[in-house]
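Here the complex is missing one protein chain, while the rest keep their positions.
So, subunit A:
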């Protein structure tokens, strides 16, 4: 187990290092952006000076953190520019001295001038960048402010509505209880009465509002809570929600510390609206604080209006909760939920959006005001902030790289269907660069496909691709494929025991061109039975066959066969083979015995055996269908007949991880070029995508039908383009994007 954890740690380590570095850099950038913006922020706040001001300031602070990542890069560039500028200065220094001495020369002067000029250019462009950045931010902040204002007015409207309903309700109740109209139907006060306190209130009715307001107010709050509880929102949910609200606003608190504190202070000091709203934000769910502020206000202002405003003030906190509940759970407000959905899907595009905002800040403003999309905008903020938070947390954990992947969690969808084979497609392989792939089938042929040459299929979103070229040489089913790293040559192994070498025709060839015998550039003869596994490394290929041997070839040598590796009889026939990617001259071979053996290709000696006694006890059904080597780590991954995928440490030969991956035997594996994701195919008709970091299934796609008891034969990643593909017994290959 010791080695076990060591190896897993090994997996983690690499991405961690890179991410950590990136994190630090980004952090620096953010810091810079934040502080520089602090000033601007307070300026704009000072200029505005209306009710919603402090809110917008706060939220803008939140947005700071949001944009930080985006701007971090730019900031970094700016810094580099600055350094260059500095160098320019230094370079100019000696020249300057020369200029004072009589020995200056024309080239020297020109050089100096050039230096100066380039320095100024650099600084100027840096300023331009800064300016554009700040302008973008101003536009954005203005947008935020607008949207928050409209949010505020919307909330106020809602509260008024609820109050009205409450008053009506109260009046009805009163009427039912006493049979008369309530004495002060039009006044505000009865609305704050509790039923149990009715009598008391009746006596108190002449007392000035100010003295009562404190208690009645608290009761009103209680009432509202009860209301919420009645409709099914327990305090728990309310608390969760309010926490969420706080977490949004919590960012603002941080921002306040960062540098917009001045702005906030002024906001507090100025208009009444600001006064009322700011405490609301800082402690929306803490009743204590709210009532404190209330206590501070009420004696001072005895006007009806002030009560009204206080109600707006504290109620807004609860209402905000209510609002979010409505948006996400009750979905009573279509507009909000729609926006939420939109936001959810557009989440990845945050950066783009921000950029867009920078460009068309004004348009955005008008849009927001016109459509009164205030709430939707807020909802967006929430989601964005949440995702940002998650991202931050992840990068702190040190899985920044994978978090980046998760942050833009891609869903793969079937896009191309490759139909032209008459029988099961046993293998497929992508061209290393072009959107081109080759399939090998039990119908004795290989076919070349260009994904850019498609035919729109009838009544379906997927595209049909027609093959460009059919490779014919095998006299039986073709079982495996390999391709040279240049993408010029392809190799195929067949049931007939031959390995055929092919020069790939141009991906733009006419499918009905003349036959060119040179496409078939040679046959590697040596195996005496079916060739089941084939893989390439630089100019060499290694193949494994049912004749019990593994052979290393250099296809274009005079003597192509370099070496043969034969295991003991007990191991049985090899089923799959791969080069160990992080160790030159090593190959890993899977045998019928369910053992894997790593060979040194030079010496032909066994280096290590991958086996785990307890795990493999009784290796019936543990048969390995496919073995692949991790592209960067000393890890070997095997696909087993017993539905497992197992991970092995190449250095110690121990089992690192074992998991049930499918409902039926796992037949095929592929690791993406960066070593982050694993793709597996199975006879259960599905392919699954796994995150190699935490070994969780990211996506499952049902891809092929069964023929007899077989379904999926092969899966593949494109090395440089976002394509994955599967090949099935139903004669189809599918490409997912």
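Structure notes:
One rule holds in what follows: a contact is a pair of C-beta atoms (placed from the backbone, for glycine too) under 8 Å apart; a residue touches a chain by one contact, two chains touch by 3 or more; residues count from 1.
Definition applied: contacts and distances are computed from a predicted model.
Here one chain is missing from view; checked against "MOB kinase activator-like 4 isoform X1", "NEDD8-activating enzyme E1 catalytic subunit", "Cell division control protein 45 homolog" or "Mitochondrial ribosomal subunit protein-domain-containing protein", UniProt names that protein "MOB kinase activator-like 4 isoform X1".
Note on the undisplayed chain: of the listed residues A:127, A:178 or A:422, the one touching it is A:422. The hidden chain makes contact, of the residues A:143, A:467 or A:634, with A:467.
Of the options A:483, A:546 or A:567, the residue whose C-beta touches the omitted chain is A:546. Contact with the chain not shown here comes from a single listed residue; of A:601, A:625, A:654 or A:726, that residue is A:625. Subunit A residues in contact with the hidden partner, per the touch definition given at the top, are 419-423, 443-445, 457-458, 460, 464, 466-467, 470, 472-477, 479, 495-497, 511-512, 514-515, 517, 529-530, 532-533, 544, 546, 572-576, 592, 623, 625-626, 641, 665, 683, 705-710, 729-731.
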